[in-house]
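For subunit A:
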Amino acid sequence: MKVRVGVYICSCGTNISDNIEIDQLVQFSSSLENVGYVKLNSLLCSEDGKNYLAEDIIKEKPDRVVIVACTPKEHEKTFRNVLQRAGLNPYLFQMVNIREQVAWVTDDKNKATEKAKSYIRAAVKRVTLHEPLEKKEIDCNPDALVIGAGPAGMEAAHMLAKAGRKVYLVEKNSFIGGRVARYEDVFPKMECASCMLEPKMDEILHDENIELLLNSEIQEVLGFLGNFVVRINKKAGFVDNEKCIGCGACYEQCPVKVKNEFDYNLSDRKAIYVPYTGALPNVPVIDKKTCLRFEGQNTGPQKEAFEAGLITREEYERFKNQDCKLCKEACMFDAINYEDTDEILERNVGGIIAATGFELFDPSVLPQYGYGKIPEVYTSLEFERILAQTGPTGGKLLTKNAKEPESVAIIHCIGSRDKDYKDYCSSVCCLYALKFAHMIEKHSPEVKVYDIYADWCVPGKDNQAFLDSIKEWKNIEFIHTTLPMNVVSKMKGEKIDLHCIDISEKKRKVSADMVVLCPAMIPGKDTAKLSELLLIPQGREGFFAEGHTKLAPVSTNIEGVFIAGCAQGPKDIQNSVAQGAAAAGQALSILVPGRKLELDVMTAEIDEKVCAECMICVGLCPYKAIVIDKEKRVAVVNTVLCKGCGTCVAACPSGSAKSWHFTTEQIFAEIEEVLK
Partner candidate 1 sequence: MAKPKVAFYWCASCGGCEEAVVDLAENILKVVEAVEFVLWPVAMDFKIKDVEALQDGEIAVSFINGSIRTREQEHIAKLLRKKSGLVVAFGACAHIGGTPGLANFSNREIIFDYVYQKSPSLDNPNKIFPQEKTTVKEGELTLPKFYNTVFTLDQVIDVDYYLPGCAPPPDLIMNAVEAILTGNLPPKGTVLAPDKSLCDTCKRKITKPEKAVIKQFRRVHEVLLDPEKCFLDQGIICLGPATRDGCGERCINANMPCRGCFGSTSRVEDQGAKFLSALASIIDADSEEEIKKITDSIADPAGIFYFYSLPASMLRRKFRTEL
Partner candidate 2 sequence: MKKRITIDPITRLEGHGKIEIFLDDRGDVEKAYFQVPELRGFEVFSVGRPAEEMPRITPKICGVCPTTHHICSTKALDDLFKVEPPPAAKKLRELMYSAFMLEDHNLHFFFLGGPDFVVGPSAPPAERNILGVIAKVGLEIAGKVIKLRRECRDVITLMGGRVIHPVCGLPGGMSKPLAEDDRLKIVGVAKNGVEFAQFALKIFDDVVLKNKEYVDLVLGDTYKHTTYYMGMVDKNNKVNFYDGDVRVVTPEGKEFARFRPGEYLNHIAERVEPWSYMKFPYLKNVGWKGFVDGKDSGVYRVAPLARLNVADGMATPLAQAEYERMFTTLGGKPAHNTLAFHWARLVEALYAAERMLELAQDKGITDPHIRNIPTAIPDEGIGIVEAPRGTLIHHYKTDKNGIITEANLIVATVNNAAAICMSIEKAARGLIKGGKVSDGLLNMVEMAFRAYDPCFACATHTLPGKMALSVQIRNSNGDIMQTISRE
């Protein structure tokens, strides 16, 4: 059937007509097949240019429009809107760029004119093959799911809840607060960590928009932006948090004594326990691995505790394979229920925020520091617990055998900034090392502190002052080494001798009673598993890969999945909280209740009559937008996730994949015409 094309040529003032024979173009265009009319205009993109265009299209009623002007990158959208206004489908239009890519760059006028003609011929042929495309949209679920209840996760959950969204906050542990819950003070203000967190945690616990899912991990994530279905594996806690008032009667009775992971095994806990006094929510949980009713019976920790002399033989014998109900009997509020089981919960959300925090690099890999062999060598997190009042020593600086140390050595950059281990700087170790020094100065000023550092990383408005302020303290000695890697610690009687080479190549030896290592921050244990579930890639060092290092730090390649805090990379609390807010902001901006999600129109589509499920395309899609329909045994493009890059269409060996608005036929036509 005949297609009637209207061609509009813009002289762009004189920008185009200066270097191209415009009248030749008019004459040439009208000679082309399918061209109904050709109109010349001096400035189509101006207001009256656009009005003229709209009115003319309404008058002429062309089937297709070709606009010969400037770069589509500038005005394709403008003219599409004009077409929309004039009642013509905006995709029945092709633009020809004869300004930036012909007139302005070709000195020979007739050659420029020839080139312009070939582009017009190609555009007219291509536009006849264009098909009308309708804007597509889906309604979206405004609710969100946050993984990890650390500072970043709590901030995100809080902001979303305050905006009226339903938030599911999934936390692996039985308490919220993440790593920061373990700290006594935080730099630079030396503020008390729990005083800082408690208000936020309190709001989280009492906000009815937030459903807190503790002892829970993500099992499966299905769906896409606006329509995620998340399956959560909630492990049994055996204590009903509605009834329990946190009085603690139950855990006094429990005969089991095991190492408390919260204090990095520096203290003990019972089988039914609260990780630290003041943990929130203040509800104990029964640890199945050690409780005598469950796996802990006659093997495992109970045996270890007896062999370690923590409990007597008689106690050990007494509770072997007996139906121990001590905690339940002690509970006055009947809050303990042994029949509690793990359950799989399913939640529908529009967006997901992963704020799963960090781990510390394991220093035992570097034998020179003696971690794991020399008892008095601690990691920074272990030292945080020693200094914490809720910690194993009640905040007093004591060695493992409860003696006050005369001197403490702090070594920076353990495993950091080294191409064989972690080649990046974790940006916070210098600061918390100084914090330790400040705390020692405050609580045990007589202790001598050796700070063995390579470089100072103290960015931010307060942190240089924070460093300078400790310098006056007489009991601190800074040792500037070039490479912290070659500090060697050796047991010398009771003391630990630290051999290092300082900046002036001189050999130095200091001896200290306790050594604190500041290891690199690495991604959390479950980051790899989660990256697979969320289909978001891990960056070079294993942290979640952000959408763009500069412009999209909290989004990812999967629309609707955001990342925040140390899960995205090492950072301090301030930045983690900021990223939590940023991720929440992004989610709020996309998932507006009632508003529909507008989708890309120029996406790919697979014809199930031709697709043979050969699996070439599925793995190619960076957005995981192609899935297999198990019944029909064909590949299907999820147009919500598809960005229209066309990689799958070019690769599809059976030609069943089609890329709207950039179909193979359209491009073939352009190639043939442009070479005529």
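Quick note on the criterion: a contact is a pair of C-beta atoms (placed from the backbone, for glycine too) under 8 Å apart; a residue touches a chain by one contact, two chains touch by 3 or more; residues count from 1.
As a selection rule, all candidates are chains of the complex that A comes from, given by their letters.
Given the structure is predicted, the values throughout are model-derived calculations rather than measurements.
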Candidate touching subunit A in this complex, from 1 or 2: 1
Subunit A residues touching candidate 1 - in the complex, by the definition given at the top: 607, 609-616, 618-620, 633, 647, 650-656, 668
